[in-house]
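The structure that follows is given in the form of structure tokens.
A single protein chain has been omitted; all remaining protein chains appear in their positions.
Chains here go by letter, A, B and C, matching the order in which they are written, and residues are numbered from 1 within each.
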């Protein structure tokens, strides 16, 4: 049992790390802001989700497991809303002054 | 120390240094601030790595929450910096830069040598603290240090926070005295910002209460909880769901001084009940510490929130 | 753990150097505020290294308490510095301490 759970942890954490890698590659290689946004929010939240999933069997009790899930939920919420808002800003910047990089 | 931990350290430390270098050296100020936000996150990781969860919580709440809002808000309000060549805007020439670099390198090397020269084990108060911890009924030695053994320090610290806030308020232009800090934020009704502003503050209250309550026995405490509450309060303001209060309000001022006042009151009561200023009667240490922390959490949250909100910009309503 | 403490202590020493350099050579005041914070956090890491050296594995709570106090005070000092900077910019249109006249185009959002 212990071995099976450990194996599960290793697999899920490795898969999560792979998605982070994919997200970073997207961030570095994709051609423009919006595609990079896409790569990031999809990949890194799936990555965090898999890592949380992998760590669940090691949680000390139901409360600790709930806390792990809450971490993932908060991160998902942040990523989804931030992606939406930043995309909005990026679209406007693109329409007006291409490549403008100053804030405010 | 085994290999995996060493690998982690050898990645994390250069990242911290790179983020720090870029924070002060990046060409655009905005880029520097983003690096500084990342730097705060990496520091929180470093404190987790060193097993100092109490410190990591404070760094996470301040670095991830308040600092970013404070600095990005300031940059948005500053006049656009004219990109001038070095020297034209008062920045020093090459000779001075070189001299400064030599001086700073010498200082860093000296400090580094001091770290290497630390005796093993270094003198410390950990054993004294651990020996006296059972007498307090608290489980978190850092909370015990903050509120029981070094009560003077902590009391004066919350007074310093208040003084800083007075300093910020004193920069108010005369006609706006006692007014409302920051602009009135407008948002699209039912938009993403409003959604975030509705969901996160209740969650923040929950997490803040958890961190405060855990603080007696596990890592956490008044400062960390107060910072979290301040951050979600600012978010609600930025989402346009509520407005910052006029700083002349009596209720607001009572909340601001409430924490230090309760701390001082319990401290003075200690003269009668425990024979010393800031002493606690032996059987009531934990309840009194929790009472002081509760009052402090609220005051710290409001003080930090208003510090970040800045000097009043609108006349009092 | 002890070796790690040394490593992070050395990192703190380097951060103090980086911060001081930025404080001296950077003209924009917001940059100076950032640099000052780097010095502060470098000192905190030095204290953290001492805490770990004093009690390997569990950490000395006294320096940890000092660091927490320091982090919160550093934030309030930063907020005060930012407020001063915004007031300076509002009054003069400049965000440096240079004696030169303000740049021709002060920003539009220059409330004060």
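What we mean here is this: contacts are C-beta pairs under 8 Å (C-beta built on N, C-alpha and C of every residue); 3 or more make two chains touch, one makes a residue touch a chain.
Just so it is clear, contacts and distances are computed from a predicted model.
Only one chain is not pictured, and the protein name UniProt records for it, out of "Heme exporter protein D", "Multiple resistance and pH regulation protein F", "Autoinducer 2 import system permease protein LsrD" or "NADH dehydrogenase", is "Multiple resistance and pH regulation protein F". Within the full complex, the residue among B:75, B:180 or B:222 touching the omitted chain is B:75. In the full complex, chain B touches the hidden chain at residues 2-5, 7-8, 11-12, 15, 18-19, 22, 26, 30-31, 34-35, 37-38, 41-42, 44-45, 47-49, 51, 53, 56-57, 60-61, 64-66, 68-69, 72-73, 75-77, 182-188, 191-193, 196, 200, 203-204, 207, 210-211, 214, 218-220, 224, 228, 231-232, 234-235, 238-240.
Contacts to the hidden chain, counted on chain A, fall at residues 6, 9-10, 13-14, 16-17, 20-21, 23-24, 27-28, 33, 36-37, 40, 44-45, 47-48, 51-52, 55, 58, 60, 64, 67-68, 70-72, 74-75, 77-79, 81-83, 85-90, 92-93, 99-104.
By definition in this document, only the chains that are shown with their structure count from here on.
A linear topology is adopted by the chain contact network, the touching chains following one after another without closure. When every chain is reduced to the mean of its CA atoms, the largest separation from chain A belongs to C.
The busiest chain interface, judged by C-beta pairs in contact, is B-C. With centres defined as mean CA coordinates, chain C is found 30 Å away from chain A. Per-chain Cα centroids separate chain B from chain C by 12 Å.
Multi-chain contact residues of chain B, defined as those touching 2 or more other chains: 75-78, 80.
Shared contact sites, meaning residues of chain A that touch two or more other chains, fall at 104.
Across the complex, chain A is touched by residues 28, 30, 72, 75-78, 80, 192-193, 195-196, 199-200, 203 of chain B.
The residues of chain B lying in touch with chain C in their complex are 1, 5-6, 9, 13, 16-17, 20-21, 23-25, 29, 32-33, 36, 39, 43, 46-47, 49-52, 54-55, 58-59, 62, 66-67, 70-71, 74-82, 84, 88-92, 96-97, 100-101, 103-105, 107-112, 114-116, 118, 120-127, 129, 141-142, 144-146, 150, 153-154, 157, 160-161, 164-165, 167-168, 171, 173, 183, 221, 223-224, 227, 300, 303-304, 307-308, 310-311, 313. Interface residues of chain A, counted against chain B in their complex, comprise 74, 77, 81, 84-85, 101-104.
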